[in-house]
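A protein chain is absent from this complex, but the other protein chains hold their places.
The block that comes next holds chain A.
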Amino acid sequence: MTASRLATGGSAIDRSRPIRFSFDGAIVHGFAGDTIASALLAADVAVVGRSFKYHRPRGIWGAGVEEPNALVDIGGSVAATPNTRATTEAARDGLVVKSINATPNALSDRNAFLDRFSRFIPAAFYYKTFMWPDWHMFEPRIRAMAGLGKVDTGWTSPGPADQINHHCDVLVVGAGPAGLAAARLASGAGLTVTLVDDQPKPGGSLGHRTSEIDGKPAALWVEETVAELAQAGHLILPSTTAFGIYDHNLVGLNQRHRDGRPDTLWRVRPRQIVLATGAIERPLPFANNDLPGIMSADAALAYLRRHAVLVGQRIVVATNNDSGYEVAEALAEAGAEVTLVDIRRDGAPTAPANVRLIAGRSLAAADGSLRVQAVTLDDGTRLDADCVLVSGGWSPTIHLFGQARGKLAWSEARAAFLPGDPVDGIAVAGAAAGAVSLSEVFAGVGTAIASLGQTTTAVPRSTGPEATGGILAAWPMPGSKGRIWIDYQNDVTVKDVELAARENFVSVEHLKRYTTLGMATDQGKTSNLPGLALMAAITGRTVPEVGTTTYRPPFTPVPLASFAGARGAELMAPVRRLPLESVHRASGAVFQEYGGWLRPAHYGGNADAERSIADEARRARQSVALFDGSTLGKIEVIGPNAAEFVDFIYYNTMSTLKPGRCRYGFMLSENGVVFDDGVLVRLDEHRFVVSCSSSHVAAVHARLEEWRQDRFGRGAVYIHNATAEMATLTVSGPNARKLLETLDLGLSLDDADLPHMAVSHGSYAGDEVRIARVSFTGDRSYEISIRADRAEPLWAHLRHAGRAFDAVVIGLEALMILRAEKGFIVIGKDTDGTTLPQDLGVEGPRTKRQGEFVGRRSLFTDEASRGDRLQLVGLTVPQGEAPLPTGAHGVRRSDGRLRSQGFVTSSYQSPTLGRAVALGLIERGAARHGETIDIQHLGKIRTATIAPPCAFDPAGDRLHA
């Protein structure tokens, strides 16, 4: 028994609420307020995991977010998270905690033999060794042996993570003495404050370091300050980590909950930011400095004062700075036998009572197998110890400042990087700015608040003992004996950094990538500075000459669920839905997504879909078909310059269109490629409706807006996207007019009054309807547009009246067959990113139009005039043969090799024609009608005959039948 729980004390724990959880199968007892780490320490569990590469036994190092060793997998009914830091995760009843990278458990790991071969597996060993024939051959097995925790594949999400957007005047990161003082001063200046801290309780170092503020014990001052801030209505978020500062000082927060809810992501846009993020204690370099039982000195004090855990009986405290003295004193007072080894011969404080001080000595090595048993000093003195606490100095937590592109300044006196030139809207205060004593902290807070342009009143005063900042740098040195760890989590030692230097990876960014120093989940919070100081020593440079790697978010790991929020499953890319969706579902429609819209593919349920589709397509030609075409774009172009505008937008001349008439046309991109096709309706002199492709509405709308605003001006043209306002119900087929005549639509359906490509207005049940005679099937068709919310009775009426005509309701698949029979194209399917209008057989406007239009100049380039362009054709196969596969290439043999001469773009079995029909883009196709070509698909070659695109009713008689 070495570590133990004291009978009294512990400001964070509630002894009236015992809890229990399991670690590697054994039951661990603790109290509410314990972290997993403090409970494991109290239970004297020394080995909590195995290291990444060498499977070395590892114990708890710290008491916070910087923890490199104590990563655990958490399962059980409460939560399931791999690679969780035991030092930040609250211990709760029922948790199932497992050590990582250990088989079967941390204490007896069968891969521990790897450590004996460590000499043969230095930095980059795997990359160098497994190069031939291919790293990827070896990677899976190597990764399985390395790696960290295991994802629980049986885990299911309790629901989406909340995401909250938040604004405030001042965001204070860190609720230690500096953060609390800054929040109070900002509040006093009348600002709205948000205060975040990654610990469950505010106070920071005041929770375990002795101090007195404004004449009160620190704990009382913390309590009063927090109460005052809450009273004033400020937002205080404990257990919340500010993990990133992004452009324009957007700050990302991840808030942890203790009730099984997913974490909450906060996007905060503060006017000003105060970083009071504290500092992180560094290890000291000596051989085997990674043994379990070797811990951060400050962490040991935190466990003592917060959790009443005494981490050992015979403790060596090794330090190079003053902060270890309070730790040694407190542990001796708590009953441990304490030896303090200070690297400094002179200038150190006096030894605390009951502590043996050895000045001017440092640790050379630690001994022990599964936990530390003794240390050897640099003069050979051997000291027995069941616990070694080290303090190698403090690294200000300037990660967020660095992310905000703040430049760092090296301080030789503090042996640390401090924040350099200020960043707009960001002030750094407290230990993060290099302050040591509370007086320094508070003075710095006053300056920080003033730097944000605020007047400060009543800056707190330190009235108790003050910490002192004496330090003598103790960096890892080249040529040291034994294995000295720098990066615990990624198993990087002094020898690895020396190897990197020998192989000329001397730049700090190369050092990082070559040795993986600082690339573990802890991102080198304890190891980066010792690593680059060692590189400085090896290469004869100063620490600032070596410099730091780039600081990037996140500061600590953030669950992907936080970033995903509600954007999962259907909400990942929400589909657009038809007003009549439920009506179609009730009719047995099978829905599919088409260009962002959820539409009926066909009716008749899922069984025998192909037959349903063929039936729909055949019956549509026999009598009359009903089709929901509501997705069709309906963008209105209104205003005195509307005619001039549509002339510019379209490839075809549109201004000559008479009111009440429709015209089919193309829109081009400026590079001449056909962008969209559709019918333009002219309602009156100054009002047009652009019917664009369903999936293109947003893009066409944006394009119209751009030209309107950039070329025509807002006063001359107005654009309104009415697509969602109206439902469009299509009636098509030889009996379409007869069916419509049974409805009282209040308008003449006579062909003289409403011929093909005309539009007319009527009404249905008191609502205006617009009827356009436009056809995508090749049959007489009427598109009836009505207010979306009044479409259902009209649809029901059409279906009811349709019974007398054996009407069929068709889905999009049948419509695709009907239009392909007619050779009507779908942009993006029968065209690609090179198709020009002349390739589709529409040459007229190019040669005849005088006025300017989008894409015009591009139609006259050398490329546009090539003789071997791909052109739209029909492709026929012998009767009885299956349809050609869409995407199959037309091929010809040249120089002994097959060469593509175009491809099949649409292909269907036509139930009406009793044969396959296909469209394709084929080289010089327009001039090759009647020619037979080879079509290759998956290595097989068939033949097809080039034909005009239209395979059904080429004269177009059925439009008027």
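Rule of thumb we're sticking to: a residue touches a chain if its C-beta (ideal position, glycine included) is under 8 Å from a C-beta of that chain, and two chains touch if they have at least 3 such contacts; residues count from 1.
One rule holds for everything that comes next: contacts and distances are computed from a predicted model.
Student: One chain isn't displayed here; going by UniProt, is it "NADH dehydrogenase subunit G", "ABC transporter permease subunit", "Respiratory nitrate reductase subunit gamma" or "Sarcosine oxidase subunit delta"?
Tutor: "Sarcosine oxidase subunit delta"
Student: Have a look at A:Ser411, A:Thr542 or A:Thr861 and name the one touching the chain we're not showing.
Tutor: Per the contact definition at the top, the residue touching the missing chain is A:Thr861.
Student: Among A:Asp14, A:Glu610 or A:Glu706, which residue is in contact with the omitted chain in the full complex?
Tutor: A:Glu706
Student: Among A:Arg116, A:His248 or A:Arg803, which residue is in touch with the absent chain?
Tutor: In the complete complex, the chain left out is touched by residue A:His248.
Student: Touching residues of chain A against the unshown chain: what are they?
Tutor: So the residues of chain A touching the missing chain come out as 246-248, 250, 267, 269, 670-671, 702, 705-706, 709-711, 713-714, 852, 856-858, 860-861.
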